[in-house]
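Only a single protein chain was left out; the remaining protein chains are all shown in position.
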Amino acid sequence: MELRSSIYSLLFFFLLSLTNLSNALKNTHKIPQRPRKPCKSMVYYFHDVLYNGKNAKNATSAIVGAPAWANTTIAAGQSHFGDVVVFDDPITLTNDFYSTPVGRAQGFYLYDRKDVFTSWLGFSFVFNSTEHKGSLNFAGADPLMNKTRDISVVGGTGDFFMARGVATLMTDAFEGDVYFRLRTEINLYECW
Amino acid sequence: MELRSSIYSLLFFFLLSLTNLSNALKNTHKIPQRPRKPCKSMVYYFHDVLYNGKNAKNATSAIVGAPAWANTTIAAGQSHFGDVVVFDDPITLTNDFYSTPVGRAQGFYLYDRKDVFTSWLGFSFVFNSTEHKGSLNFAGADPLMNKTRDISVVGGTGDFFMARGVATLMTDAFEGDVYFRLRTEINLYECW
Partner (left out) sequence: MELRSSIYSLLFFFLLSLTNLSNALKNTHKIPQRPRKPCKSMVYYFHDVLYNGKNAKNATSAIVGAPAWANTTIAAGQSHFGDVVVFDDPITLTNDFYSTPVGRAQGFYLYDRKDVFTSWLGFSFVFNSTEHKGSLNFAGADPLMNKTRDISVVGGTGDFFMARGVATLMTDAFEGDVYFRLRTEINLYECW
């Protein structure tokens, strides 16, 4: 009798467990439960020196498109609306412009608002250091008067194969229209 | 004897279940079964008023790049091939240009075909309403003579953290080269 009841309790426990497991599995199938904890976090700085007609040697970027009322030598009025800038900026581990770059931030940004400084970015971090080879690709709006702005990490290659995430930009320093330095906190939530 | 057979049947049932569970797990590992049912659907309209040399006050966009045979004031011949347009367009919930915007569509489009109107878009929806804060980032080809066109939602931030999906564009209205209104049905298939 004791034996029989222990079998039944075992059976009960067993079925209960199966139910729990099945539910867990179903959730996995429906919507993968994804934690908002990054699988990788990194902080970098990149430095943009905009060509202004006088700094050809040092400039890391240049205006290459502008609206009809402006030109490509001097940043346009109306919050630079319409200016398209191509850049190849050094990436550093600290905010020191002269520290050894770990890669290049390459791509473009454009100013897309008349009444306030707002830009849109499409670019890559191309890493070339002992620590990282590969690239991360970014896209997103940068309302640059905000203290922090989030853009998307839309893909990656090499060490960052298939990565996705969010990058938080912060203007760490700027000098008029010629220089700015962006602190970039990269949080990846998909790592392969 | 009866007891023993009930133990064996229990064991049999147990092993069978384990096999099923293992198979389910293997499938989860191999290819996550992802339903094509959106986790979020939204419809918005955005309104583009292109600068044409006379509407500086109302224009929400401007040509900022053009091929050698054209200029940035008037849309180029050959289906505007080569024109690059930067925009900051109001997003509304209805097709009414004068309804309260819930955000701005910001970024660029370019015309990339000589014999038919076709464009390529890189832009963000930047939401700023009581309902939504955050952004969605888009990229894709827009063969705009087709009734509907699909582009990719490549990422998101804030309320749309890490979102992915497909947006279906439809030209809801247009007036020559100066105004168009796009109905945008956004279907997200990855929500976090």
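All chains are identified by letter, namely A and B, in their written order; residue positions are counted from 1 within each chain.
FYI, contacts are C-beta pairs under 8 Å (C-beta built on N, C-alpha and C of every residue); 3 or more make two chains touch, one makes a residue touch a chain.
In this text, all values refer to a predicted model and were calculated from it rather than measured experimentally.
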Across A:Met42, A:Ile63 or A:Ile151, the one contacting the chain not displayed is A:Ile63
Considering the complete complex, of B:Tyr44, B:Phe81 or B:Phe160, the missing chain is touched by B:Phe81
Out of A:Ser79, A:Thr92 or A:Ser124, which is the one that touches the chain we can't see?
-> A:Ser124
Omitted-chain footprint on chain A covers residues 3, 6-7, 10, 14, 17, 21, 24-25, 28, 32-33, 35, 39, 51, 53, 56, 62-65, 71-73, 84, 86-88, 104, 106-108, 122-124, 126, 134-135, 137, 139, 154-158, 161-162, 191-192
Residues on chain B facing the left-out chain by the touch rule are 3-4, 7, 10-11, 14, 18, 21-22, 25, 28-32, 34, 36, 64-69, 81-84, 110-114, 118, 120, 122, 139-141, 143, 150-154, 164-166, 189-190
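Here is the rule we go by: only the chains that are shown with their structure count from here on.
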How much rotation, in degrees rounded to the nearest 5, is required to superimpose chain A onto chain B on the basis of Cα coordinates?
-> 120
Please compute the C-alpha centroid of chain A, do the same for chain B, then give the distance between them in whole Å.
-> 19
